[in-house]
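Complex shown without one protein chain; remaining protein chains in place.
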Amino acid sequence: MLHVLYKRFLVVVPMLLGVTLISFFIMKAAPGDPVSMYMDPSVSLEDMQQIRENLGFDLPVYKQYVLWLKELCLGNLGYSYVTGKPVFQAIVERLPATLLLSISSLVVILLITFPLGLICGYKKDTLVDDSITVFSFLGLSIPSFWLGLMFILLFSLTLDLFPTSGFMDPLLYDASIFQKAMNIGYHMFLPLLTIVVGGIAGLTRYNRFGVIKILAQDYIVAARARGISEFRLLFKHALKNIMLPIITILGLDLPSLIGGSYIIEYIFSWPGMGQLGVQAVFQRDYPILMATILFSSFLIIIGNMIADICYAYVDPRISRGKERV
Amino acid sequence: MLSIRNLDVEFHSDQSRVHAVKGISYELSEGQTLGIVGESGSGKSVSSLSILKLLPSTARVSGEVFWKGTDLIKETEAAMRLVRGAQIGYIFQNPLSALNPVFTVANQMVETICLHSDATKEEALEEAIELLDKVKIENPRKRIHDYPHQFSLGMCQRIMIAMTLSMKPDLLIADEPTASLDVTTQKEILELMDSLKEEYQMSMILISHDLGVVAERCDEVAVMYLGEIVEMGTPKDIFGSPKEAYTKILIDAIPKIRF
Partner (left out) sequence: MTGKVWFSFIYLGGLTVLALLVPFFNFDPTQIDESLIGRPQAPSFAHWFGTDELGRDILLRSIYGSRISLMVGFVSVGISICIGVIVGVLSGFIGGRVDFLVMRVLDTLMALPTLFLILIIQVMLEPSIFNVMVVIGVTSWMGVARLVRAEVLSMKERVFVTACRARGIVERKILFKHIVPHTLNPIIVAAMLGMGGAILIESVLSFLGLGVQPPHASWGNMLENSLGYLRDAPWMALIPGVLITLTVLSLNFLGDGLWLLLDPKARERDVIHT
């Protein structure tokens, strides 16, 4: 297990550096002068020049990067052009809502996609399989932001079942934790549903192909030859094997899942990093934009690392080494 | 005990039809060993898998497979589950791919034992360890918690044999059990199977392309070619005075070592 972690670590560190490099250049390439953004117009040009030098803007670019990286490690990502608040603080405030939404949608997606994929693969080319396949193609093709709008139109505006937006009713600020949790869940339902519909589609397709391949394996036929029931065959013997490719795919899908959920956060005014980021797009708030992309990439890289560890955990051929006796 | 009449298997797909087994018939009585020989693709495995109805859904099977008086072809899936393993055991050609790679040997053996008896998990584990000892796996109490990929091919085949025997079948179908093993391991596995067959008093269908293996231990031999049984008889008849041209070719193909 340790060698897996160590190997992953060697890959992850350059990736993290690469991501910081890209974020840094986004910041550098952004139009507008960061210094004059904060300063009063009455500050004289000479003073501006002095401030610029103090901040290291006259240094060569690579030195600026090192300086910037050092500040990043200390948790200093600059200040928002719009609110003047520290960017790091703004992001950290938004992180819990984003994590709550993305982790719950991931869990729901997994809970749905495995049974669906197993059924499709097992009953391949039947009516059940064909209809699930068409639905998963549909899920892949629907623009998720539009789906969110349609859900609002149907569930909020027409049926009045769920709130259109927000995180928690402000009236509940001194209610019990249970009440708060229920209320957050109530607000989360529509954004969650939107992300899940888009997310299960692709995974279920992969899942189906994987299951078809696995069900043709010798060990499945051999288990059947021992009289093991079809249910156990699917939900024990095939399931643990199909988890392997799905973990890999999930790791690869993470960027589009997280990126896609940002638009959903915006549509439903979910107070996460995504909403912050999309608003920053409209306000041309570059420090926030840079930090959002940096933090999302961190999340994606960490997610990938977790996926790799899970893979090694599920696959004994990796965690138990290759030795044969 | 087992009587097969006009067994016919065809594979259908969108583009093609493959007639894999063309109406074969044979009988097997209690305690006997039947050898089926033939080159690969001759329908040996397909015909044996169809006894247990283990072929993919594209296969169309017709004919009769009488096992202890009932026709298995007409049996339901639920009834087949009671026959599979418990009455008829099956050993596959490639032992490593026949074991699920992501579960320990203990897990798979205990599952199998519990399925066919009332044993608790602890009892089943003890029984599994005993069986592994019987098929000569060293240090079974520790090794049983290893995964299939941690064993050599020969060891995996021993494990498969132990697992199949744990259900005490009346008939053992061994589908080229030694084809993927090296020569010395082949001999050990075959000897192990001989002794266990005695001990458990099983009937056996031994599928092989190796005439030597079959000649030594079978009461009767069926020669298959392109989905048909071209010749059947005692090993003495078949090897002493082969009637069919194909059988002669097979016998001539055995490498002869002269000293």
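Quick notes
All chains are identified by letter, namely A and B, in their written order; residue positions are counted from 1 within each chain.
Definition applied: contacts are C-beta pairs under 8 Å (C-beta built on N, C-alpha and C of every residue); 3 or more make two chains touch, one makes a residue touch a chain.
The shown structure was predicted, so the numbers you read here are calculated from the model rather than taken from an experiment.
Taking the complete complex into account, A:Ile258 is the one of A:Leu77, A:Ala97, A:Ala238 or A:Ile258 that touches the chain left out.
In the complete complex, the hidden chain is touched by one of A:Leu5, A:Val66, A:Leu111 or A:Leu153, namely A:Leu153.
On the side of chain A, the interface with the absent chain consists of residues 11, 14-15, 18-19, 22, 26, 29-31, 124, 134, 137-138, 140-143, 145-147, 149-150, 152-153, 157, 212, 216, 218, 221, 252, 255-256, 258-260, 262-263, 277-278, 281-282, 284, 289, 292-293, 296-297, 300-301, 304, using the contact rule stated above.
Note that in this section only the chains that are shown with their structure count from here on.
Rounded to a whole number, the gap between the C-alpha centres of chain A and chain B is 50 angstrom. Across the interface of their complex, chain A is touched by residues 49, 52, 54, 56, 77, 81-86, 89-90, 92, 94, 97-104, 108, 111-112, 115-116, 143, 146-147, 149-152, 155, 160, 163-164, 167 of chain B. Against chain B, the residues of chain A that register as touching in their complex are 216-219, 221-230, 232, 236-237, 240-241, 244, 314-317, 320, 322-325.
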